[in-house]
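Heads up, this is only part of the complex; the chains shown haven't been moved.
We call the chains A, B and C, going by the order they appear; numbering starts again at 1 in every chain.
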Amino acid sequence: MLHIVNKSPFTTTSLESCLRVSKPGATILLIEDGVYGALDGSRVSDAVRAALADRTVCVLGVDAAARGVEGKVLDGIDVVDYDGFVDLVAANDGVQSWL
Amino acid sequence: MKFGIMVNEGPYTHQASDSAYFFTKAALDKGHEIFRVFFYHDGVQNGTDFTTPPQDDRNVVKRWSELAQEHDLDLVLCVAAAQRRGLVDEDEQKRHGKDGHNVAPGFRISGLGQLIEAGIQADRLVVFGD
Amino acid sequence: MSEAGATKKFLYINRKAPYGTIYAWESLEVVLIGAAFEQDVSLLFMDDGVYQLIKGMDTKGIGMKNFSATYSALGDYDVNKIYVDKDALAERGLTLEDLQHLVWEDENEDWAEKDSIRLVSRDEIAGLLEEQDVIFNF
């Protein structure tokens, strides 16, 4: 299952809710302001790093680059482009957007 | 594979419509089929041809219209959302006596059943919003 | 409006409070229209979405339509799997008694009245999401 998070984890609880109910094996894709959840050294980095143990976490590279944070992405997070985004949707049975 | 796309926010204020556009374009470029793009809530504002964005900004509405023409996309504005938010095609103009119509080329106004149908017919539904 | 092919599992996820934004109301409109398509429908209320089901709303002072009665009509549309995040209730200081009592009549059991709301844990929510064919997010 693919979870899409498009909100900053410092402003809203979307990422928190996603992490709370996503299952081992799930994929979490961070887009738009959600990309801030992919950064190292922040208040939420530990929670995201913990998720990497049993879930795949991806970040949309163009959204990270637009925000000047592409170089700060946590080790273990995959950077994808829109083609990769499409592939993730195709490869996963369900899609849940945490709006 | 067959995708349905749902867009819940208008152009410019939120990035949702931009993300939906690039996703749709990438899916088409990869050979997938887009069953329908359904615009709900403020998303119906993506279908107004009354916009005149600054020269140095992208034209969100026109970009959708052009993609629709190129790929014969079905772009549907929810009628209830459109009536609340001021999207009017020629039929609605006559019915409600408005001073014009503002639905951009490639968009059509229809009911929520079109969204349900997209959920049924498409292999995946991807929702973009706030 | 009939559709060929197998029935799909539709889940409507409601995560936003009512009235501050219109999503709760426009979600209900989709659910009502969708009921005619005879899919296998569930509703999940989590995060601030649990506030949508609180009883005793009075919207006169803000000039908006009070749509809370619509939830109690869902049973008549065969929408009777209404899941509510129990953790979300707890952290808001709410209990099941603060919510509307939503029921449906089971035609297989001589129209016995049954509760529509089921409180679910985070694990049950995770399982619920995984088994869906289509998820609508509001």
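Note that a contact is a pair of C-beta atoms (placed from the backbone, for glycine too) under 8 Å apart; a residue touches a chain by one contact, two chains touch by 3 or more.
These figures come from a predicted structure and were not determined experimentally.
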Whole-complex copy numbers (one chain of each kind is displayed here): A x2, B x2, C x2
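Please note the rule applied: only the chains that are shown with their structure count from here on.
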Between A-B and A-C, the pair joined by more C-beta contacts: A-B
Centroid spacing, where centroids are CA-atom means, of chain A and chain C in whole angstrom: 27
Distance between chain centroids, defined by C-alpha means - chain A, chain B (Å): 26
Touching two or more other chains - residues of chain C: 134-135, 137
Multi-partner residues of chain A (at least 2 other chains): 95, 97, 99
Touching residues on chain C, where the partner in the complex is chain B: 1, 3, 5, 8, 10, 22-23, 26, 29-30, 33-34, 36-37, 39, 134-137
Touching residues (chain side chain A, partner chain C) in the complex: 1, 13, 17, 20-23, 94-99
Complex interface listing, chain C residues touching chain A: 13, 15, 46-47, 122, 125-127, 129-130, 132-135, 137-138
